[in-house]
Every structure is written in structure tokens, then in C-alpha cells.
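Of the protein chains in this complex, all but one are displayed in their positions.
For chain A:
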């Protein structure tokens, strides 16, 4: 890749705005309102929580290496499984995929100088670290919440009251953060695109973020309502979820899953957006089915609001509800399949570059198809009743969340790290990372399906000795996954300081974030760019050329 050497020097053109030419390291620890600083704050914080949640998983897998409870006490095991789930969802995938990439990329992709409400944006980020601190504190005031990340009453109302209350408050905080962030994303994409960019000329990542933001706005407040009711039940003597006093535990499940099923799409829709950016760039081909991918995101957003009861097929659900929610759940597979096939068609006949970003994207494709298929089986009520609350479910959602969301976040990091830092990540180290992750994922999560089919229940520190060998295989896989993050973190830390200079457009990509310097200057562009071509016009005349400063050259119309 021939790159013209350009140095990043903010010029006098941005003087007079009351901010420095370039952020210093300590600016990243302040209430900074620059969307790029906030994006990196989200990413770095979430990658730290990823280590915490991963550490808990390793401890749990160590416990499960033997059938007896000999490494952790059952109470501690329960606290780890609760907080592992909570941290991985609310403090790792959601803030990394939505807060991190969303904040960093959206203004750059639509030609805006910042988000619509920068202060609100900073506030949304700064709700996250205290939420994490509350979860950490809950371990020191009563051993941590122990009722699983779903916190179903009555269990959540009779175990570890104080930690459970802290857990509820923590969730309300990340929920508020998510709502404030979503207001920002929606209004920014809606109103702050450069005038030359129509809706159907936006990069697909922005479409995915519109769907994500709408979903978060609709669903998150209902979770907050559930948390408030739970808090009242635990602390103020109400009986919303206490059957002995006339309350109803299934009402909690409805409120909880009305948010938490869409939360699954919150965690995967931005990843779908990342896929739609990474694949065309590294396959050097226009995306196949732009409108199909864009509208399928919106379809998932809409249908995703009406599938939540498939988590509750064993909660005394009425037969008509089982039929309705089985059908609606299976319908979600259609727009998802549209995306999968569009990406495969984009790869088809492309000049594929096997960069680490691309490897993770293609790895995601295979993992997500597998996880998606087991999801379809779980969506069918008769089968779901058979495997409900077994390791089959654990295997399924780790395939979509690890093989899907985490692979996607990795792919996005390898793809945009040069833009964010101005330096390339080390590719050989990245490939080591990919291979370890790929093998570790398969080894950890595939045997879980078999364990579940044989009837091993989830969320228990002890199990029947007949499941020992498969569990030990899973534990080995988990250790490989734990090792796999070492080359990644080393790579990031080393490359951030001393990696190869990236230049503005190392991948010869055509979306607008690559037309500015790496890292972008504080208000993104000295002069806002004008859109003259689509985001995926690869193969168009001159599309692979670079300009004198190394920036993408505008291809002529085909």
C-alpha cells in the first residue's frame, strides 16, 4: 500500500474556538465534549470491563472443571455469574459497540463537526464508570447480587438485598446513559448530515445506528420501570412481585424481556453496521443490496419489539402467546438472513484482502450463522421447553454474543484503529489473535449445546459427573479465549505508541471518515467535504487511487 507521508498538524484555521489544537492524554479523563474523545473513552472503559467480566468467566470455568463445588463457594459462583452477564452486556458490548463506535464514527461518516448535543453526550458516558463502581461495590457490602443477570423475583427479592439494590441502580444508570446517547444519535443522523448526503447515501453503519437508537429509546425506559418496581419491592415494602401479597412474578418477566430481548438487537445491530463497512472495503466491491441491508435493520428494529415472550415459554405462557411469539421470532430470521446473504454476495468475486479486520468479519459470518440457527431452534416453543434453562441456551447466546458481537467489535477495532490513533495495528499479531479467538470460541461454546441437550442446567456451580469430560473441554476453550486477549491488548498498547504511521486512508476506503487526517483534527475537517460519490463505489473509475495527501480520491460517476 503506497502511502504518501502526511503529518497531522492542526492548522490555524480552527483557532478561536476556545479549545486546543490537539487533545492531551489527560483530556481523556475529563468531561470532554468532543465526540472522538467520548468515543475513545467509551471504548477504553469498555475494554477494561471486558477484562473484569472475562476474569469472572475464567474463575467460573475453573470451578466447573470438576463436578464438585471446590474452587468457589456456590454464593460466590452465583455472584460471578450474575456480574459476568451484567458487565459483559451493559458495560462491555453495549458501550463498546454503541457508545464507542457510534460516537466516534457517526459525525465523521455524515460530515458533521460533532454530535447534536455534545454535553449530553459526555454526561451519557460519565454515567458508565459509576455504574461499574456500584457493581464492584456490591461485592464488598454483601457478596454481590446473586440472582443472575435477569434478576427474576422472587429470587432477587430474597437474596442479598443490598447488593441487589445496587445492581438495580447500576442498571438504571446505564439505561439512562443509553437513552441519552440514543437521543443524540437519532437527532445527529437525522439533522446533521452534510446537505449533499441523502438518506440512501449514508453509510450502512449509520442506518444500523438509527435502528439501534430507536430500539433503545422504545425499550430501555421499560427496563427502568422494572428496576424501580424491584427496588420498591426490596426496600420499601411494596408487593408488586410478591405472590403471597397479591403480586405477580411474571409481570416482572414481561417488563424485563420487553427491554432485554431488544437489547440483544442493540448488541448486534451496530455490529451488522460494522460488517457492512468492513466487508466492502476489504473485498473491494460495492455492497450488495444497500437498500435491503438498510431496511432490514429497520425491520429487525420493528419486529424485535414483538418477540420478547419467547424467553418465557416455560412461565405458564398461554398457548396463543406461544404460537404468536414463535411466529414473530422466526420472522426475525428473515431480515437477518437478508443481511447474511448480502454480505456473502458482496464477498463473491471480490478482490478479498485477508486483513485481520476482514478475518474477524468473515469469522463472524460463520459464527453468527451457527448462533442464528440455534436461535431459530430456540424460537420454536416445543423445542425451547425441552432445553429451557440448560447449557443449550448458554451455548446459543454466547455464539451470537461472542461469535457475533465480540468478533464484530474486534473487526471494527482492527479496521478503525488507524483512523482513531493514526497508527496501524500489527497484522501478524492480529492474525495470532484471530486464530486463538476462533479456536477458543468453537471449543468453548460448541460443547455447551451438547451438554444442554443432555440436560445440564445452567447457573449451577455443581453438576452430575457424567458431564465432566465435555465441561473440561469447555474450560480448556475458555482458557484459550483468556489467552487470546493477550496478543490483542499488547498489540493495541504497543501500536498506539509505536505502530506504523497510518496516513489518512490506509485501506483505500470511500466513506467520509477516511477523507480527513488520522487521527482527525479536533473539528474533523478544516473545510467540510462535499459528497460526490456513494459510500461503496468500489470498482468505479479511479476509486482505488489516492490523492496527493493520501486521501481517497473522488471517483467519477459510472
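Simple rule for what comes next: a residue touches a chain if its C-beta (ideal position, glycine included) is under 8 Å from a C-beta of that chain, and two chains touch if they have at least 3 such contacts; residues count from 1.
Here is the rule we go by: contacts and distances are computed from a predicted model.
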| item | value |
| --- | --- |
| Among "Monosaccharide ABC transporter membrane protein, CUT2 family", "Heme exporter protein C", "Oxidase aa(3) subunit 3" or "Deoxyribose-phosphate aldolase", the UniProt name of the subunit that does not appear here | "Oxidase aa(3) subunit 3" |
| Which of A:125, A:149, A:207 or A:240 contacts the chain that the document leaves out | A:240 |
| Residue, one of A:61, A:84 or A:193, that touches the chain absent here | A:193 |
| Which of A:183, A:352 or A:453 contacts the chain that the document leaves out | A:183 |
| Absent-chain contact - pick from A:72, A:162 or A:225 | A:225 |
| Those residues of chain A which, in the complete complex, touch the missing chain | 13-14, 17-19, 33-34, 111-114, 116-120, 179-180, 182-184, 186-187, 190-195, 217-222, 224-226, 228-229, 232, 236-240, 245-248, 251, 254-255, 258, 523, 526-528 |
